[in-house]
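Please read through the structure below; I'll follow up with questions.
A protein chain is absent from this complex, but the other protein chains hold their places.
In this document, chain identifiers A and B correspond to the written order of the chains, with residue numbering beginning at 1 in each.
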Amino acid sequence: MLKLTDLVVLRDEARLFQPLNATLEAGGCVELLGPNGSGKSTLLRTMIGLHDQYEGTYECPDCFYQGHKLGLDDLMNPIENLEWFLGLEGSSFDEDSARKALARVNMVEYALVPCSRMSQGQKRRVSMVRWILSKRLAWILDEPFTLLDATGVRLVNELIQEKCEAGGLVVCATHLPLQVQEKKSIQLEALSGSQV
Amino acid sequence: MGSVWVREWRAVVRNRSAIINPVAFVFLGVLLFNLGSRSYEESFDGSALGMLWVLVLIANLLALDSTFRRDFESGLLEQIFVSAEVPFLILFLKVLMQWMTTGFLISLLSPLLALLMGVPYELLGNTFVALLIGTPTLSFLGAIGASLTVGMGRGGALLALLVLPLYIPVLIFGVDVSQSQSIALTEISSLYWLFFISLASLTLAPFAILLGLKISLAMD
Partner (left out) sequence: MKIKELWHRLGSPRWFFYYSGAWVRFFGVFALILLSVGFVWGLLFAPPEQYQGNSFRIFYIHLPAAILCQSLYLAMGVGGFVLYVWRMKLADILIAACLPLGMSLTVLALFTGAVWGKPTWGTWWEWDGRIVSTTVLLFLYIGIFAIREAISDSELRGKASGLVAMVGMINIPIIKYSVDWWTTLHQPATFTLTEKPAMPIEMWLPALVMVIGFYFFAAHNVLTRMRAEILRREAKTAWVKKLAVKMV
């Protein structure tokens, strides 16, 4: 369960937006909207603990995070990257389920190709495999639609929908509105109001 | 943990320049030293050992930035902090791997390097031991500096300024051990100091590295 109480994120001692209040139960989905520079990325990073300056409180379960940097090692291929990631989380790595997940995102032919040889869009598809395989309850995604074609966009929406139906939690900062059945929206406006 | 070590190993093996550069640098330095010192006398005055140690220090310094930089820029470091159960252990392994590709390799090659610098045979053994025990400290203390500067672009000079003062005790004790004439290693007091510093930095530095990386990640 995600809960924000009077949360204001600070950067260099300056408040980025008005205090936020929000609650999200299991199965819920939030899209975080706002113009560039309004603090969406910083808010997400605060929720997972990478950013330390804030006022107010928040409760956030253990999440899977994908930020602007994908977190894929260019020198390794997708299978090796997934093996490392799952080892990190403490889950066991099963090559079959990895390949199945790769097939879901249409990247199974590239399973043994080093990531340095892929385009940005292809790398983003590979990173989506981690969403599927991660054992964490919540996803925190920063601009997941970047550099994806129409199929990719549809895929992202499908995955988020499935995660919510399975009882997970998704928080998503995005410029493109999410196409899911039930969602809340938080609009961050730089230095002025923000409504839920 | 196995998969973490495997990944570090792969990162090193597929990125050959990371290994070759520090070792090549030391050889180059030895060459420069020989060309630059004007006297071709056979007498060994001890400064050659000091120069070798300084070269090792600088080679380590040059290799420090890469400890975390690739992972920082690709986003792997964020993943370590968010998803890993024990980030501490992963960072420890990472720095250990950095040592294996710099200090450890240089220590293995040190008898050859020392010979090329004109060091007499009797001191080669001590030099090897001193380097083997002293270089982990260099990697671990240096990683503290690297953890702070990784978020700052290529802060090369800042890294040197932060790290070299911490290297000085290692240099002093290391040269002392290398130069000791006594064959029985257990009689050299500086060796115990070197050992103590090594153990202390191995156990305490990872905490500072963790804090430094958190600062760098927050700067992003």
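Just so we're on the same page, a contact is a pair of C-beta atoms (placed from the backbone, for glycine too) under 8 Å apart; a residue touches a chain by one contact, two chains touch by 3 or more.
Predicted model only: the values in this text are computed from it and were never measured.
Student: Return the single residue from B:Val13, B:Leu31, B:Val86 or B:Ile215 that touches the missing chain.
Tutor: B:Ile215
Student: Can you say which of B:Val13, B:Leu112, B:Leu161 or B:Leu199 touches the chain missing from this structure?
Tutor: Missing-chain contact among the listed residues: B:Leu161.
Student: Take the complete complex as the reference. Which residues in subunit B touch the chain that isn't displayed?
Tutor: Listed in rising order, the touching residues are 144, 148, 152, 155, 158, 161-162, 164-166, 168-169, 172, 208, 211-212, 215, 218-219.
Student: For subunit A, which positions touch the chain that isn't shown here?
Tutor: Touching the chain left out of view, subunit A contributes residues 10-13, 52-53.
We adopt the following convention: only the chains that are shown with their structure count from here on.
Student: How many angstrom between the C-alpha centroids of subunit B and subunit A?
Tutor: About 37 Å separates the centre of subunit A from that of subunit B.
Student: Can you name the residues of subunit A that touch subunit B in the complex?
Tutor: 45, 48-53, 63-65, 67-76, 80, 83-90, 93, 134, 136
Student: Note which residues of subunit B are touching subunit A in the complex, please.
Tutor: 1-4, 6-7, 10-11, 14-15, 70-71, 73-76, 78-85, 90, 214, 217-218, 220
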